[in-house]
Each structure stands twice: as structure tokens, then as C-alpha cells.
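Okay, handing you the structure first.
Heads up, one of the protein chains got dropped from this complex, but the rest are sitting where they should.
After this line comes chain A, so read on.
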Amino acid sequence: MKLCFLLYSLFLVSSLSSQTILNGNITDKKTGQAVEAATVSLYALRSNRIIAYTQSGENGEYRILFNGKQDSLTLAVTGFNLKKVVKDIANKSQTIDFVVGDEMISIKEVIVVAPKINEVGDTLNYNVERFTDETDRTLKDVLGKMPGIQVLENGMILYMNKPINRFYIEDMDLLKDRYGIATNNINPNDIATVQVLQKHQPVKALKDYETSSDAAINLKLKKSSKGVVLATAQLGAGISPLLLSNELVGMYFSKKMQDMVVYKGDNSGRDILGELNSLYNPEPKVRDLDILAVLKPRQPAVSLQRYLFNDAHIGTVNHLLALKNRYVLSTNIYYAYDEPKRESNAETDYYLPGDSSLKICEQNVSKLYQNRMGANIELSANTDDFFLKNRVKMEGRWDKENGRVFTGDSIRQHLDNPVYGISNQFEWVTTNERNMFKVASFAGYKDMTQTLDIYPVLYDALLPPATSLMAWMRQKARMKDFTTTNSLTYGRKGKVTQNYSLDFNAHVQHLQTDLLLMDRGIEVTGGDSLANDLKREHYEWKLHVSHSLALGDNVNVHLFCPIRYLLVREQHTSHYLFVDPFLVFEQRLSAYLSSSLNYSFTQEVSGIENAYTGNVMTSYRNLLRNDGERDRYKIHNLWWILGYKSPFSSLFGSFTTFYTHTRARLLSEYLYEGILARKSTLQYPNNTQSLFSSLMLGKDLETIKSSFSLNADYNYNRSLQILQRVISSYKSHSLSVGGKLHTKISRKIILDYKIRGSWNKSLFQETELPVNPVWLLSQQLLFNWLPVEKWMLGVSCEHFYNDAIRSGSRNMWFADLNLSYTLKNTEIRLDCTNLFNTRHYISTVFNETGRYYTEYGLRPGEVLLRVRFKFL
């Protein structure tokens, strides 16, 4: 014990011998008083690393102990509102006094900004201001930059690669399925937050009974934008020849009332009609059946504005009123008019057995006169235990289309296509503690008339002989369709949530077609083989049982098992009994990762479009006829969705794999006689398999002010085809990979870059057809320069590459320029598009039946000046 003490003492002495003790007093320069609580730090000589420190006491005294072998040291005194004093000293015990002066504390400020994305429960809040920069004009531009959110060309918004199921403004559904009106016209500066409501069940009362895996979007407006009228106008004019682009937008949002009124007129290729697209996933409706068509070439794979020769006007009025007793009344009316023109040269090769193929060369000019109108009025109430909705919807379409085709001869086509429809949708839900009752009913009627006139008479062998040279062919088709779906549901909440529903659906269709000869203004019928008068009745009774249960905290299982009895009456009556099970297995793997595995089996019978047996001239070179055999499909679907979201790191990703196996009884065959095609079917059970995989990644990189997204799709199809009486197995693979980057390089430079490459390969096994893989690449670089405040210059360059083009250049280049000047409430913008004046888009596409070469007319170089101002 003594030894220990001795050793310890020795150690203490030796350590004391190498210890430096610094002490002294700190006094104030002005007052001479002691300075308390000053920090005294000892540094290795002139370094920025502190090796020892202390704080001065009440009398300004300090004492630092230091063990170190350095020769010299730096001693510094700092403190609250004190001027820093630094002294270099030798490493020995000594007394050093400091006299310090005052200095107001001065700190480099770092301003705190709200986080870009935060998550509260199932709601994700995207701070709009943080995603907006000088290049953004509409909400759509900003949405596209938010990680996890995508906006498709047609305006549809996807969250985690899935379409949203509702779009709200301030928690109210003003625009319904036409939310493009909002995304294209609301200024992002009026919006505070874009909310993503995950797992959104639009019917609040059904929240515990019917789960949803879809998300909805809700816009939270800034306080300054609520309860005031917001109005903007745009005047735009340009040349080559005369371009006009005008708009008038007014909106008002308050707790009790919401309004949005839009007028737009444009002939500069900007797709204003697209703003009125219906974007929700299928709600009950009567399907359009367009049998006849004016033959048009495939649309080019460049942005729509490059090839849209439009002359469009749209108008829409949307009004929502919150009534007493939690009811909401909303009305939406829209009208659209457009006269798009198309011009193209096309070469089509249809594959025939052996090495032969059929080549058709066409020069095509067409003009469509679109006239569309729609209105709906809806009364709804949506509370936690009660839901009521009744929506009456009316629509009308009066389209006319003129086309001319030169295939050696000149062929004139004219299509008249009026459609009228009316429907009513009713839904009523009530819940109490554990039970739910639901009544849903939809009834709709649609009348579609199509008349296709073709001059001259091409198929004189089919039709009675014409007496005049001015005779032409007329194909008439009229379809009347009444659809109704009705269901009664009872649900019970518990450990296992159970829903039982009884459905009755009916679908009554009447199709009349007639191929006539128009000779000296008189309709001459072509006989029974050229006419159809087909009634189809389709009745369905369904007992639907569904169970949902939670296994532990993180696993949910849903099982749906509808039993369907089907009665189809055409010329003869058939009965079917189908069981269509559907299984969902959802698992939350971690706070960020979730997985959903789904399987479904369904059976279907073919519809009226495969039932008519008389010839129908669907276009000037397609004469179609079915042999009346009804096909029956057995469809297995298996899909897996893996989702990853981390709002903290702004990283979102999803991976989807979809596998479908379809078994059909019949195989269709197209027979070509000259340029005329006929369809017939063969009793030959066959399978079609398809695999679709898709990967989406979105990330916001705050540190380098960038956001990027990545999309990759893979598609595989395998089926059987008949080519001129030979059954052949057909396979196709396609892979498409694309990325998008938006980056603010400096305060003055903003860069956007988009790239997409795709690879396509088709293969017929038995017939060794010459099908080569096709490579396509498109990229766009947009460079925005903000030299001084309020001014912005943008240069954009687009490149397309197609390696299937055998003659001519495989590369296409486009360049655009824009200049804008922003005053307080006014923006002046000059656009020069297509600087290289590229007039044609050339593409080659392969599919199972042939090769399609198209040369498509593009808009020439144009200059457009637009002034947009906010007047309210």
C-alpha cells in the first residue's frame, strides 16, 4: 500500500514538473473593472485548435493548466460583446493579464427556412416556395420538381408512380377529374403547401371499411390568396403566319365558395385542350365506341407543340358552394373548339409469310373540327359517418373530320361523329359504431353516330355498280348504349373487417351499321353482308364478399371474392358463372419501406366490337368483319409494388412489377386483299403473357440546389399471331430509361436536362422475319440565364436519334429561344421556336404486324410575343 502511494506521489511530481500553469486577470479597457465570464483559450501556436480553456471568475481572474511539450502557445480572450485579444506566449508557467475592449457581438447569420418536405401522419407537406424558382410559371412546373410526384404529358399527376385519386383545393373538390385546369392556371406563388394525402379514401365514412392505396393532392393556398379574386390575362401575338395566344383566368377561393373561370384561345401549338382532359382513374361511365376513323399517321415522338397545328378555344366555368348542413353543391361546365391539321407521308410494310411484305405509301392531309361540351352538377356531403353524392353529367361532341390521301389516286375522306351522353351517379353511405351501409347506383345513356364518306368508290366489287363518276361510299354506324351498375353493401368493422355486397349490372347495346353507295345523292344499300343490326344485352348479378384483417401491426391482408352470374344475349343467349378472387398482401417493412403483393383472377367475354358479322369499313382501307364467335378470356394478374419514401432525405422511389397471363379461346387473323384488311378468327386456345416492370426514383439535393428523377420501364410480351394462315409465336422486349435533372447552378443560371433512351426488339419465331432492334434517344437541355433582376434568357436544345431510319439522317435537332421580363404584376415573354426551321419529323416503328415509316409535318420557325398581367 505504501509502495502504491510512493509510486503515485512520484507520478504526481513528474507530471507536475511538465505542467504549465497560466494565470492572470482580465480587466475592462474603459472602466478598469474585472471582466467576468470571459473565455480564455489556449491554442497550439497560431493554430485554430483549442487545447485548453477556462472562464474568468468574478474578479476577472483565470487559471489554465496545460500539459504539453510545445515551445510556444497562443492565448486568446473572447467573450460576450468583448473584442478578441490574442497573445503568443512561451510554454512556461507565468502570469499574463489582459485588458479587453468592448465590441458588439457580430455573427454571420444563417437564416432558418422551413423544411422542404415534412410528414405528419399520412400527410406529406411540400413547401411550394422552396421548390419554386424564376423559371416556373404554373403549378405544373413546380409539381414536376417535387420528389415522389410526376406530371405526365397529358396532365395526369402520379405519386409514387401511381395516379392520384383526388385533387383538392383547400380540401374541396372543385374541379373533379379535370384538375388540369388548376395545375395549368394557378400561379405557384399563390400556394403555400402542396399536400399529398397518402392512402386517401375520398369517402370519409368508408375509411375503416374500404382501404385505399392511392394518394390525393390538396393545395393549401397562402392567406393572401384566400377570399380575394385572382385574375390574370394574357395577350399574345406572333408571326408565321399570324399567331395568337390569349387567355383570361379568374379564380376565387374561400371557405364557403370556390370559383375558377378560364378562357383561352391559341393557334401557336400550345395544347390548351389538354387542360380539359379527364384525369381520374376510371369512374363508372359509358364507354365511347369509335368504330370508324379517318386514317391518321402515328404522332411524332417530339413535344406536342412542335406538330400541333391548332386553332383552339376553350372555356370553362367551375363553381362550388358550401351549403348549410354540410352539403356541397358544385357545377362544372366546359366547352372546347379546335381545328387541328395534320400533314404526313407514310409508308407501311405489312409482314406476310415468307419474305414478302405488303407496302402501302400514303400522303395524308387531314383536318379535324372538334366541338366538345360537357357539364356536371353534383350535390355531396362527406362527413365521418355519412356520405351522399349525386352527380348528373351531360356531354356532347360534334366532331367532323376531313382527310385526303394520295396513294397514286386521291382519296377523300369525311367523318361526321356526333356523340351525346347523359348519366347519373348516386352514392349513399352511413356508418355507426361498427356497421356500414352503402348504396351506389350509376345509370348512363350514350348515343354515338358515325358517318364515314369515302370518294371515289374503291370497292366496286362489293357494292352495286355506280351510275355516276361522282358516286362515293358511305359507311354508317350508330351505337346506342345504356349502362347501369348498382350495388348494396353492408360492412362490419372488427378484427376482420367484412364487406358483403350484392350487385346488379346491365349493359344494353344496339349497333347498326350500313355500307352504302351514294349515287347521285341517293343511298343504295349494299346488301346484308355489308350491314349489321346487332343488339347485345349483358346482365350481371354479383355477390361480393371481402375480408380485411391486420396480422400484427405491420401486415394487412385483404381478400375479395366476387361470384358473378352473367347472362349475355345476342343472337343466342349464353350463361356464365365466374368466380374472380383477388388477394392483397400489404406489409410495412420499415418506416420508409412498404410492400404490396397482389393477385387477381378474372374472366371476361368479348364485347360488341368483336360480335358484328357484317362488313364494316372502319377506314378507307380496312374492311372488318367478325365471324360471330364469342371469345372468353381467363386473366391472371400478379403484381408487386415496393415503395420507399424518406421525406427527411427527400428520397422517394417505387418499383412495380406486373405480370399478366391471358388465356383466350380464339385467335384473330387479318387477311389482306390488296390494301383491304379482313379480320377472322380461328378456334385455337392460346396464351398471352406480358411482364411490365417500372422503377421510379426522385431525389431533391438541397446542398446543390438540384432535383433529379429517374424512370426505367421494361416490357415483355409473348403471344401467338396468325400471319396469312401461319400460326407464329411472337415476342417483344422493350426497355426505356430516362432521367430528369433540374439544377440551380448559381443565382443566375438554372439548368434543366431531360434524357430518354429506349430499345425495342420484336421477334417472330416460325417465320424468320427481318425485324431488327430499334434504338431511340431523345434529350433536351434548357439553359436559363438571369443576367440581371427581372430578365431571363432561355435557350433550349432538343435532340432525337432513331437508328431504324435507313435513309437520311438519324439525328434531329431543334432549338428554341425565349426572353422574358417580369415587372411587378406583368410578364413579357418572347418565344422563338424551331430556330433551325425543321419541317418534318421522320420515324420508323415496328410492331407485330409490320413496319411503319412516317414523315410528319412540323411547325415552322415562329416568333410569339406574350404579355401576361395580373389585374386583380
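Note that a residue touches a chain if its C-beta (ideal position, glycine included) is under 8 Å from a C-beta of that chain, and two chains touch if they have at least 3 such contacts; residues count from 1.
Simple rule for what comes next: contacts and distances are computed from a predicted model.
Student: One chain isn't displayed here; going by UniProt, is it "Stage 0 sporulation protein A homolog", "Substrate-binding domain-containing protein", "Succinate dehydrogenase, hydrophobic membrane anchor protein" or "GLPGLI family protein"?
Tutor: Answer from the UniProt record of the missing subunit chain: "GLPGLI family protein".
Student: Quick one: which of A:Asn23, A:Thr39 or A:Asn622 touches the chain that's been left out?
Tutor: Hidden-chain contact among the options goes to A:Thr39.
Student: So one chain is hidden, and I want to know which residue out of A:Lys92, A:Arg326 or A:Lys748 touches that hidden chain in the complete assembly.
Tutor: Checking the options A:Lys92, A:Arg326 or A:Lys748, the one contacting the hidden chain is A:Arg326.
Student: From the list A:Arg46, A:Lys84 or A:Lys222, which touches the chain that is not on show?
Tutor: From the options A:Arg46, A:Lys84 or A:Lys222, the contact with the absent chain belongs to A:Lys84.
Student: Which parts of chain A are in contact with the chain that was left out?
Tutor: On the side of chain A, residues 37, 39, 41, 48-53, 55, 78-82, 84, 105-113, 115, 120-121, 324-326, 383-385, 432-433, 552-554, 588, 590-591, 648 touch the unshown chain.
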